[in-house]
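What you see is the complex with one protein chain gone and the rest in place.
Our next item is subunit A:
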Amino acid sequence: MGSRASRLLREEEIEEIKKETGFSHSQITRLYSRFTSLDKGENGTLSREDFQRIPELAINPLGDRIINAFFPEGEDQVNFRGFMRTLAHFRPIEDNEKNKNPATEPLNSRTNKLLFAFRLYDLDRDDKISRDELLQVLEKVDVEQKMSIRFLH
């Protein structure tokens, strides 16, 4: 944990991740700590085995699909940027967040959260599952709250 990481996180990288994902400085350093503790091979990337070493994830019925969500198409390793990008979907939506650039939605918007959940089912990535079911979910489920992880600071 802490500064015993094989490679320290540079300030510029922290700023870039902050802009892209919206996590705070201390949250990013914490998650980097977690990333390095999961990275048993100490090569700066996580493989699927690293994720499966987490017992609570291994027994989760959707565990394999969640792990898949971290890996981009056809790749077997995920670096810290990719890790953070996926976790960013679960950042709580703050009321006072102003979207400076209305063209691109933040990663943790309602739509992007739903897109994440959708991709768990759409394994062949052809953007199709039953439309009616999805519409019902869109109407009534409190997605912002159910798909958010709150940090303790």
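In this section, contacts are C-beta pairs under 8 Å (C-beta built on N, C-alpha and C of every residue); 3 or more make two chains touch, one makes a residue touch a chain; residues count from 1.
Operating definition for what follows: contacts and distances are computed from a predicted model.
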**Request:** Determine which name in "Trafficking protein particle complex subunit BET3", "Ubiquinone biosynthesis protein", "UspA domain-containing protein" or "Glycerol-3-phosphate acyltransferase 3" the UniProt entry assigns to the undisplayed chain of the complex.
**Result:** "Glycerol-3-phosphate acyltransferase 3"
**Asked** Footprint of the hidden chain on subunit A, which residues?
**Response** 1-3, 25-26, 29-31, 34, 37-38, 51-63, 66, 87, 90, 116-117, 120-121, 129-130, 133-134, 136-137, 140-143, 146-153
